[in-house]
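A single protein chain has been omitted; all remaining protein chains appear in their positions.
For reference, chains read A and B in written order, and residue numbers begin at 1 within each chain.
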Amino acid sequence: MRRFSLGLLDIEKLQVGYVSKNGYVKAVDGIDLKIAEGEVFGLAGESGCGKTTAMLSIMQLLPPAGRILGGRIIFDDMDLVGLSDAALRKIRWKRISMVFQGAMNALNPVYNVGSQIAEAIMLHEKSSRRDAFRRARDLLELVGLDPSRGSDYPHQFSGGMRQRAIIAMALACNPRLVIADEPVTALDVIVQDQILKLMKQLQEKLHLSMILISHDLSVIAQTCDSVAIMYAGKIVEHADIISIFEKPLHPYTQALVKAFPSVRATRKLTVIPGSPPDLTSPPTGCRFHPRCPVKIDACMQEEPQLIRVEEEHYAACHLLRAERKSDGD
Amino acid sequence: MAVLPIRRLIEKFAYFLLTLFLVVSLNFFLFRILPGDPVKMLFRDPRMTPQDLANLRVMFGLDQPLYIQYYLYLVNLLHGNLGVSFAYDQPVFPIVMQRLSNTVLLVGVAYIFFVLVGIFLGVLAAWKHGTRCDSFCVSFALTTYSVPTFWLSMLFIIVFSVWLGIFPTSGMETIGVGVESFGAYVLDLLSHLAMPVITLVLYYMGFYTILARSSLLEEFTQDYVLTARAKGMSKWQVIRKHTLRNAMLPSLTLAAINIGAVVGGVLQTEMVFSWPGIGSLTYEALLLRDYPLLQGAFLITALSVLAANFAVDILYTWLDPRVRY
Partner (left out) sequence: MQEHLKTIRKFWNSYKRSKRGMIGLIILVFFFVQAVFAAQLAPYAPDQSLGPSSILLSPTLAHPLGTDEVSRDVLSEVIYASRVSLMVGFLAAFLSLVVGTFIGLLAGYYGGLKAEVLMRITDLFLVIPFLPLVIVLAAIFGSSMLNLILVIGITGWTWTARTVRSQILSLKERPFVERARSIGAKDSHIILQHILPNVIPLAFANSVILIGNAILAESVLSFFGLGDPVHVSWGMMLHYAYLSGAMTLGAYWYVIPPGVCIVLVMVAFALVGNALDDLLSPRLKTSWI
């Protein structure tokens, strides 16, 4: 169990929105996160909850319609929000890099894989083409691929191999933090397992910090030290990995944990009824209340804040406050 | 190294020959639809005696059934015999070919400029997407290709020749200039070439601007563009290295198939500027109802377009990156 002590990345009250007809649609509405050196941090939630938007905004890779509306992103004692594009470009990939979904067109089909990795190296280091390519081949070997495949094109790789190549590319400049957005989602279960094991191995060997984003809690369970659960642009629970699974506090987390099957336990498969809210007009009070099985009156009126329920276990639910009050805490 | 797709080349060549044949036949049949006595239509010289007409009738096989006439037509064609022009009283073929060369000069120069300028504006607009520069480029392109070529030519003449006196009003050369020196000749040629070329460039560049811009904008939605930006490339670096190459393909395709469309604009330009090309020849032949000349001009125009399309098609097949990779 890690302590949230040495802050590598500190996100404070981050709000990110997209320009629309009537002002902004807030995809991320005030989140706070701290990631420590050497930690593997998971960010979980349904599609559309804002996790990808939050991660893109760290390096300010939002599409033209996206804006950071408020908050701070502190990395290595620097607030990334408000940095010039030139300064951001020095940080991108060199200190923070990303692993994208392999199923995406993340690799350009007209260039071979080796040159795309070498491109990253040559961007940030004074390296000759030959050296860069050599480094690229070493990286391919590091992720378990045959180095000579650097001269092959992305479409010549299978899904799993392409994902490995993307991981190799992310490590090209020895970053301190790697953000992986749904890295294994499109792969079959056996390959998923291989890739996740590879990522964990590399993370330990290279002393990396990692943020892993996924809608699949089992993926997070396999790799992360701690997890934050996002819903409708807000963080509803935040704890270390074991507490989340053994003692989920927020009704949404509980539903998520119940929702995936376990071979050992005799849990029934449950589905969370309803669907995520429309962020152009989110529900009043707690955003989860329309789908919550245990809501009380307060849930519809007041938004619950993220409170510390136990040692390093935070949750945002009115029921917990009520409980704590009754515990005389 | 690229592998030449032999089979595809042969297919294309066969298709080219087929189209050639169809055009040639169409040319024949169109002119046979003419009402009235074909001999009188084709050889309308009032000095001809009935005996002359009868002789001509035999010579051109006009007393024969249609299929024999068709056969004779094809044979004549292969010998480069396109008939005799009434107005010039000379064989059609050499006249047409000489005028064709003038047109090729005009079209060649204009083509290079309108493709380059058009693409440049399109890339500029996409790069500055969402700004006023973008809106301006788009509006400019939409406007210029809404302006009829002949009218633009007329305006140019009024403004630059009549009022400002910068450029000559018509023709391809000032008579007698070539005698002095080659340099003077070239300069004179350029001054005559300037306005027709500018007119054509203004009109045809619009297509390329719009196309290049939308192709680039489409490329911008690709995931590998996000990867490139995440790697720390500047906006221009990303555009240049990851989007430009793929985005240019549709524009190149357009350049290849656009040749036929340019003919229409060239015709108008040649007419208004009195540029002695095959377009103005077509118009002259129309005015004079000189059917052999009209038929010859039309045939050569159509065949030139086909040949040019075919040549570019072959080039494109060879350069197609999908074949390479």
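Heads up, the rule we're going with is that contacts are C-beta pairs under 8 Å (C-beta built on N, C-alpha and C of every residue); 3 or more make two chains touch, one makes a residue touch a chain.
Keep in mind that what you see is a predicted model, and the values were worked out from it rather than measured.
Student: Looking beyond the chains shown, say which of B:73, B:93, B:167 or B:220 touches the absent one.
Tutor: Checking each option in B:73, B:93, B:167 or B:220, the one touching the absent chain turns out to be B:220.
Student: Using the document's definition of touch, tell me which of B:99, B:192, B:213 or B:229 contacts the absent chain.
Tutor: With B:99, B:192, B:213 or B:229 as choices, the missing chain is touched by B:229.
Student: If I consider the whole complex, including the chain that's not displayed, which of B:106, B:205, B:239 or B:255 touches that chain?
Tutor: B:239
Student: Which residue, A:63, A:274 or A:293, contacts the hidden chain when the whole complex is considered?
Tutor: Answer from the full complex: A:63 touches the omitted chain.
Student: Just the residue numbers, please: which parts of chain A touch the chain that's not shown?
Tutor: The list for chain A reads 61, 63-65.
Student: Hey, which chain B residues sit against the chain that's not shown?
Tutor: Chain B touches the chain not shown through residues 19, 22-23, 26, 30-31, 33-34, 129, 142-143, 145-151, 154-155, 157-158, 162-163, 169, 217, 220-223, 225-226, 229, 235, 238-239, 260-261, 263-264, 267-268, 271-272, 279, 282-283, 286-287, 289, 291, 294-295, 297-298, 301-302, 305-306, 309.
We adopt the following convention: only the chains that are shown with their structure count from here on.
Student: How many angstrom between the C-alpha centroids of chain B and chain A?
Tutor: The separation of the two C-alpha centroids amounts to 56 Å.
Student: In their shared complex, at which residues does chain B touch chain A?
Tutor: Touching chain A from chain B are residues 129-130, 222-224, 226-234, 241-242, 245-246, 321, 325.
Student: Which part of chain A faces chain B closely enough to touch in the complex?
Tutor: Of all residues in chain A, those touching chain B are 59, 61, 64, 85, 89-94, 97-98, 100, 104-110, 119-120, 123-124, 153.
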